[in-house]
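Pasting a structure here, questions to come.
Heads up, one of the protein chains got dropped from this complex, but the rest are sitting where they should.
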Amino acid sequence: MINVSVAKTAEIMKNVELGKNVEIGDFVIIGIPPEGKKEGELKTVIGDSAIIRSHTVIYAGTVIGNNFQSGNHTAIREGNIIGTNVSIGTMSVVEFKTKIADNVRIHSQAFIPEYCELHEGCWIGPNVVLTNAPFPKSAKSKEFLKGVIISEAAKIGANSTILPGVKIGKNALVGAGSVVTKDVPDGKVVVGNPAKVVRDVFELKYPTGEKAYEEGET
Amino acid sequence: MINVSVAKTAEIMKNVELGKNVEIGDFVIIGIPPEGKKEGELKTVIGDSAIIRSHTVIYAGTVIGNNFQSGNHTAIREGNIIGTNVSIGTMSVVEFKTKIADNVRIHSQAFIPEYCELHEGCWIGPNVVLTNAPFPKSAKSKEFLKGVIISEAAKIGANSTILPGVKIGKNALVGAGSVVTKDVPDGKVVVGNPAKVVRDVFELKYPTGEKAYEEGET
Partner (left out) sequence: MINVSVAKTAEIMKNVELGKNVEIGDFVIIGIPPEGKKEGELKTVIGDSAIIRSHTVIYAGTVIGNNFQSGNHTAIREGNIIGTNVSIGTMSVVEFKTKIADNVRIHSQAFIPEYCELHEGCWIGPNVVLTNAPFPKSAKSKEFLKGVIISEAAKIGANSTILPGVKIGKNALVGAGSVVTKDVPDGKVVVGNPAKVVRDVFELKYPTGEKAYEEGET
């Protein structure tokens, strides 16, 4: 391991591959086996230059690209595929088998359940809750799980809730506190409960009058 | 203690009774005395076959039945009575003096304050917030606290908020992101802010056309 810094109280379990220049804080655990697996049975990969902040938990079988950052007390379960330049904020929870593309930023206290897909450059605000269970606690609940899809460069405002199977379009913006019950078209701004389209994201302007978002930009 | 596995970094305080086949992860603390009590003064009980995941905190005086599971970073305060087959998910907070019946599942990042009652087989989704203070920070706030009652087999969707003293009926389903300001009748589906009845839970169907919930079933 080249230039890896692991705090004395951190616990790195078997079969964890750490890249170059990784920093791992106190009370972190990496490589916990999920139920039914033994320590070391699943390979866990953390790319170069990761900063894993204190009290973070990463389960075995998750694979993370370069330049990853986690906030304090972040929990990431098994079997996730996470790209490069991703950050997952303080106290966020990522369940298992999600796909998180490059340049995704997940802010603090968010919840990302299994089967969700977060595409290139999207932004998940603080306390955002994605869902996947249209029929919770029904007999066949697990057969009908449907993750949320957040498309490229979409932004999900703080404390929003996105219902199971909903797709948020490219560059779309979900206003803070919204409850999104159906798909959002590319480039639209939605707000409310249930969320409704109120304008085009490319109409949004800074107080200076400049456009806040440019088409083609992510 | 029979077949109990306690991680080296976990801290089990005095007067904690652990059942058979209990597993306790790293950086867990069980039996912290609440304010005004000394270590060991209150008895804490964890039933057989519990899995207490890393960084969980359980205060003294809480009594938990068999087959309990906690997620990572879960916080459970003093004086709670928790049944068998209960799971409390990652980063959920359970305050003191709640009653949690058998077969209750509390998902991740939920908040359950004092005086709430969670009845047999109910399901609390991720980031659900129950409340108990109709007059926060008023001079007599504590005299008028009223917990939420979640009846048997009710399901509370992700990131919903339930106001103080509200009773959710048996088998009822609260849609994700709802704000529930008054009682919900048995078997009804409510959605919105404020939440309104939109249908009967027994009308809900899987994409296959089968009923998702059967009367009499919990």
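We call the chains A and B, going by the order they appear; numbering starts again at 1 in every chain.
By our rule, contacts are C-beta pairs under 8 Å (C-beta built on N, C-alpha and C of every residue); 3 or more make two chains touch, one makes a residue touch a chain.
None of the values given here were measured: they were computed from a predicted structure.
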Touch criterion as defined above, residue of A:Gln109, A:Ser151 or A:Thr181 at the omitted chain: A:Gln109
Option from B:Thr9, B:Ser49 or B:Ser87 whose C-beta touches the chain left out: B:Thr9
Listed residues A:Asn21, A:Asn72 or A:Ser141, member touching the removed chain: A:Asn72
Residues of subunit B (touch criterion as defined above) contacting the omitted chain: 9, 11, 27, 29, 32, 55, 57, 73, 75, 91, 93, 95, 109, 111, 113, 127, 129, 131, 133, 135-140, 143-144, 159, 161, 163, 179, 193-194
For subunit A, the residues touching the chain missing from this view: 9, 25-27, 54-55, 71-73, 90-91, 105, 108-109, 121, 123, 125-127, 153, 155, 157-159, 173, 176-178, 192-193, 204, 206-207, 210, 212-214, 217
